[in-house]
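First the structure, then my questions, so here it is.
Note that one protein chain is taken out, while the other chains of the complex remain in position.
When the chains are written out, they are named A, B and C in that same order, and each has its own residue count from 1.
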Amino acid sequence: MTERVVLAYSGGLDTSVCIGWIAEETGAEVIAVAVDVGQGGEDLDVIRKRALSCGAVEAEIADAREEFADEYCLPAIKANALYMDRYPLVSALSRPAIVRHLVAAAKKHGATTVAHGCTGKGNDQVRFETGISSLAPDLKCIAPVRDYAMTRDKAIAFCEEKDLPIATTKKSPYSIDQNVFGRAVETGFLEDIWNAPIEDVYEYTQNPATPREADEVVITFHEGVPVALDGRPVTVLQAIQELNLRAGAQGIGRIDMVEDRLVGIKSREVYEAPGAIALITAHQELENVTVERELARYKRQVEQRWGELVYDGLWFSPLKRALDGFIDEANQFVSGEIRMTLHGGRAVVTGRKSGQSLYDFNLATYDTGDTFDQSLSKGFIEIFGMSSKLAARRQLRA
Amino acid sequence: MTERVVLAYSGGLDTSVCIGWIAEETGAEVIAVAVDVGQGGEDLDVIRKRALSCGAVEAEIADAREEFADEYCLPAIKANALYMDRYPLVSALSRPAIVRHLVAAAKKHGATTVAHGCTGKGNDQVRFETGISSLAPDLKCIAPVRDYAMTRDKAIAFCEEKDLPIATTKKSPYSIDQNVFGRAVETGFLEDIWNAPIEDVYEYTQNPATPREADEVVITFHEGVPVALDGRPVTVLQAIQELNLRAGAQGIGRIDMVEDRLVGIKSREVYEAPGAIALITAHQELENVTVERELARYKRQVEQRWGELVYDGLWFSPLKRALDGFIDEANQFVSGEIRMTLHGGRAVVTGRKSGQSLYDFNLATYDTGDTFDQSLSKGFIEIFGMSSKLAARRQLRA
Amino acid sequence: MTERVVLAYSGGLDTSVCIGWIAEETGAEVIAVAVDVGQGGEDLDVIRKRALSCGAVEAEIADAREEFADEYCLPAIKANALYMDRYPLVSALSRPAIVRHLVAAAKKHGATTVAHGCTGKGNDQVRFETGISSLAPDLKCIAPVRDYAMTRDKAIAFCEEKDLPIATTKKSPYSIDQNVFGRAVETGFLEDIWNAPIEDVYEYTQNPATPREADEVVITFHEGVPVALDGRPVTVLQAIQELNLRAGAQGIGRIDMVEDRLVGIKSREVYEAPGAIALITAHQELENVTVERELARYKRQVEQRWGELVYDGLWFSPLKRALDGFIDEANQFVSGEIRMTLHGGRAVVTGRKSGQSLYDFNLATYDTGDTFDQSLSKGFIEIFGMSSKLAARRQLRA
Partner (left out) sequence: MTERVVLAYSGGLDTSVCIGWIAEETGAEVIAVAVDVGQGGEDLDVIRKRALSCGAVEAEIADAREEFADEYCLPAIKANALYMDRYPLVSALSRPAIVRHLVAAAKKHGATTVAHGCTGKGNDQVRFETGISSLAPDLKCIAPVRDYAMTRDKAIAFCEEKDLPIATTKKSPYSIDQNVFGRAVETGFLEDIWNAPIEDVYEYTQNPATPREADEVVITFHEGVPVALDGRPVTVLQAIQELNLRAGAQGIGRIDMVEDRLVGIKSREVYEAPGAIALITAHQELENVTVERELARYKRQVEQRWGELVYDGLWFSPLKRALDGFIDEANQFVSGEIRMTLHGGRAVVTGRKSGQSLYDFNLATYDTGDTFDQSLSKGFIEIFGMSSKLAARRQLRA
C-alpha cells in the first residue's frame, strides 16, 4: 500500500508546494490538514479546496478554536505564563493543539508520517516533533524546508512548473504566526536589534499613543477561569476574542524583545497579545488577593518552569502534567472580580472583589476596627531573625 | 551612667514625640538621627534643630543619598528586583541603609538601644530590627508605637502638654514613605480594595493619560551599572534622579497592588517609582541580549528569592550575600545601550546595542548570510525529546 | 458554662501534672486525649485511667496508627522526604495526625482551648499550634511548660502536693519522642556535638557493627504505595512495622546530625527510623527507573520544599496541598519491585523490576540489539551546547 503523509497545511505558498514536493520526494500520498486556532485570514473551505487542487489525496479542516482556548490558552492564564517575563507563549500554545489534530488525522487515514512547514532553526519544529512523538511515538516526522532544503525560490519554481493555483507574488516582508491568543511578527529590518518596530508591523493593536477614550472592563474569574466580562457570561474563547478587540483598540499587549530560542540562539521577536495580556494581568492580581503567601511565592517558580517547558515544546511531557496538578490546585480559590482600565497601551487593575479574598480589612486597617495584635510582633521578629543574628554574631567575632 | 537610645528621627509628629516619650519610659538620653535617602521634604538642618528642641541630647543628620543609590538601589537594579513581580522594594531598600547609620551612631555615642517609629503590623519594624541585630547583635530595639502603645491621639496630647514645637494639625489622610528610589502611599479609602486610587495620591508621577510629547532616552550600562544617560556620564544617584523626573513626567512607574506582608497579612499598597521602573526595564532587556539562556533562566529564580529576602528584612543575611555573589557574576557582561521611549505611563525599549551581545545576526537571520546549520536540528530534536517520548510510549502501552 | 480545655496527653509526668495545673491556672475543665501513633510503651487504657485519676473530666484514647501510616507517613514516602537530606520527619509527621484528634475532641466536647506539653524552644509547639489554628482558627492554644513556666521541679512538687498517681522518679537522661515511623532522642551529653552517641541511646535498631546474617527483602510498590513485602500483601502500617523489625535488626536507619530548627537555633538530634529509611531508599530507586528525567529533577526540588514545610509545621498549609498534587501525579507510574539487602546498617538496592519501567534495555545496551541511533548525537550536542559556545566565543573576544 502507498505510504501516506499528513501535512500541517496553512494554505500558503510553502505548504501548498510541500504537497507535491513530499509526493515527489517520498512517493507518498499527502493528506492536508488545516487547523483553525483563530488565526483568521482566508476561509478554511477555500483552503481545503486549494489543497486538493495542489494534489492532496484528502484535505481536512478542523475548527479547534474552543478547544484551543479551553485546553491550551486557559492553562497559560492559570499559570500567568510569560516566557522571559514577557511573552505569553502564543505560538508555543498553538503547536500542541495543532499536533493533536495531525495525529488524529494520521490515525484515521493510516498515515505513517507527519510533515510540517517549519525551518530548522526555530522553536516550532521542536514543538511539532516532540508533540507528535509524545502522542504517537511511532509516527515519523518530516520538515521539507529543513530536510529537503526546500527554499522559497525553489518553491516558486516548483509552483510555476506545476502550475499550482497559488499566487507567487513577491514575498511579504513579514513572517507572521497568529492565532486567537496573539500574533508574532518577524521581519528583516527588525533583525537589527537597534531598530524600533514601525506601526505597519501591528494588526491586533492600535497605536497606544493615539489619544482616545479609556475603556473599563470587569472580568469575573471562577477558580482561575474567566467566566464573565462586565457581568455577561463568556466562554474562554469569547473572553479572549472580546478582550483582543477592546484591549487591542487601546494598544495593549505589544511586546518587543530579544528572546532565547530553544535551539541556542537569541532572536528578535515582536508580538501582539492584547487579550492574553489583559487576562493574565487581571488573573495575577486576583491571585494576589486570594492565594496564600507561601503558595504564591512557590507558584512563581512553577510558573516560570511551566513557561519554559511549553516554550521548549514539552507540552505533553510528564513534568508539564505534574506542574498542571500544582497549578490547578493553586487556582482553587481564584474566584472574584477584577476591574481594569484599558487605556494608552496599559491594562491597569483598579479594583478587586472576591468571596475568597484573604485580604482582611480588619487586620489591614490602621483605622478603628484593627484586630491585629501588635504585641505578637516582638517575639516574631526575634525568632524570625534569630539564625541571621547568630550568623552576624559569628562574623563580628571573626 | 545614663543609658542612651539612638532614635531614627524623621522630624514628624510621631518621632518628635518619641524623644520625650522614650526618655520618660526608660529614663534614657535620646540621640536623634535623621538619614537622608533622598526623601526630600524639609531641610535636614531644620529637622536636626527640631530634635534638639524636643529634648534630644544629640541630633545628627547623615547624607546617605549616594550610598543608598550605590549600595542598595544598584544591587536591586542588577537583580531586576520586583517583589511579587511588581514592587521595586522602595522602602525595603532604605531600611538597611538607615540601619547602618543608626548602628554607627549608637557605637559613636555609646548607646545600648535603637528606637524606631514603626507600628507592630508592618514590614518595617522587622527590617529595622533584624538589620540592627545583624549589624550589632547586642543592641536592643524599641518601637514606642508598638511597645508603649503610643497612639496618635496620645502623641498629640503629649505634644501639647510639653509644648513641643511641632504642628499637630489634623493628620494627613496619607501615610507616606518616600526616598529617591520611589514612594509608597497608604490611606484609608484605599483599604477598600475595590476603590481606585485618585490623582491626589501621586507626587512623583504625572497622570499618564494626559496627552503629551514622548521622551526618548538612551541608557548606557557597564557590567549592570547605569553609567550614562543620552551619552552623558551619570552616577547611579543621578541616573535615578533624572529618570524620576523624565519618566515621572510621563506617568511611568505607578503600581497599585495587594501585597503579602511578612507579618502574614495582605495589604493594599500604592507606589510610584518612575526611575526604578525605567532602569529595571532597560536592564532586563540588556540582559536578554547579553546573558546566556541557562544563566538567565536560573537568574530569574535567584531574583525572586533576592526580592523576597530584601522585602522580608534579611538584607544582611548570609543567603542575601551569597545571592549577591551570583548576581554580580551574572552582570559581568551586561554592558551596552538601551534606547527607550518614555510615554503614556510606559517605558518601552526600542533598541539595544552591546559589544557583549550574544545576539548573532548571522545565526538569527532568515536572509542571506545565515550561518545556522539546520541539518543539526533533526538529531537535536530526537534526543532532546527522547525522555518525554519514552514516557509517552509507556503511557500508550498502559 | 465552665470553659473546657483539651489536653494532648501522653501519660507521663509533665502532661499528668498539666491536668491539674491548667485547671488551677484557668479554672477550666480538662479533657485528656491520648493518640496512638505507634509510640508503643504503656497500655493506652492504663493511660486513660491515669488521666481521670489526675483530675481530667473526660479522657479519651484514639488508635490513629493506620491513619498515621496512610495519611502522614505515606505522603512522606512518596516525597522521599528527608529534611536536610537526612531526617525522615518522624515527629513532624505525627503532630498533625495528633492535632486532628485534638481538634475533633475539642469540637465534640465544646472546648475552646487546646493544650500541649511542648517547651517554647522546639519545633513541636509550632507544629501543634499552626496545625490547630489551620483546622480550627478559633481555638486557643496553651502550652503550660512555656506559658505558665511549668518546670520539671515545679511539676514534681505539684505532683507530690496533690498526691497524683505518677512515679516522680529521677528524670530519665533521655528526652524521647517516638512513633511507628521512628524515634528521636535528645540527651545532655549529646548537646556536646563532639560526643558520639552510645549504644544505650538506641531502641529501634541493633548495633550495625555486630556481625550477623544479611536479610533480603523485595518491596512491591503500586503508584508509590508499598503494597507487598516478599510478595505478601501489606498495609502501609504493616510495611513500616515489619521493616522496622527487619531493618532495625540490621542496624539500619540511625541518624546523628546537627539540625536547623524552625525557631532559628541549631540542635543536635539522634534518630532511628529503620522502616522509613528502607522504604524511602527503595522508593527513590523505583522512581529512578520509572520517572522521566525532567520530572525527576524537578521533583527533587519539590521534595525539599515539602520536607521543609512539614518540618516547619505547615502540614495543613495551601502550599503543602499544592505540592501534594504534584507529588501524587509524579507517583502515578511508580509501580514495581525493589529487591534490597538489609545488612550492616545499610539498605542496599540490588534489583528493580517494573511494568512501568522507562529503562529500555535495547536503547541502553552496548551489545547486540542496540536500537539507539548514534548519528543523532552530533546534531544534539551542537545545538545543546550552542548558547554556552556563543557565550564562550564572546569571552574569548574580550
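Side notes on the structure shown:
Here, contacts are C-beta pairs under 8 Å (C-beta built on N, C-alpha and C of every residue); 3 or more make two chains touch, one makes a residue touch a chain.
These figures come from a predicted structure and were not determined experimentally.
Checked against the hidden chain, the listed residues C:K49, C:H109, C:K162 or C:R339 yield one contact partner: C:R339. Residue C:S134 is the one among C:Q39, C:S134, C:T220 or C:N244 that touches the chain missing from this view. Considering the full assembly, B:A330 is the residue among B:A8, B:A69 or B:A330 that touches the omitted chain. Where chain C meets the chain that is not shown, the touching residues are 84-85, 119-121, 125-126, 129-130, 133-135, 137, 146-147, 175, 186, 188, 191-197, 208-209, 211, 214, 254, 256-260, 262-268, 284-285, 288-289, 293, 296-297, 300-301, 304, 308, 313-314, 316-318, 339, 341, 343-346, 348-353, 357-361, 363-367, 370, 372, 374-378, 380-382, 384-385, 388-393, 396. Interface residues of chain A with the unshown chain, by the touch rule above, are 292-294, 333, 356-358, 360, 363, 373, 375-380, 382-384, 387-388, 390-391, 394, 398.
Mapped onto chain B, the footprint of the missing chain covers residues 260, 263-265, 291-292, 294-295, 298-299, 305, 309, 314, 317-319, 321-326, 328-330, 383-387, 389-390.
By our rule, only the chains that are shown with their structure count from here on.
One simple way to say how far apart two chains are is to compare their mean CA positions; for chain A and chain C this gives 42 Å. Per-chain Cα centroids separate chain A from chain B by 32 Å. Residue positions of chain B touching 2 or more other chains: 293, 357-358, 360, 363, 375-378, 380, 382, 384, 388, 390-391.
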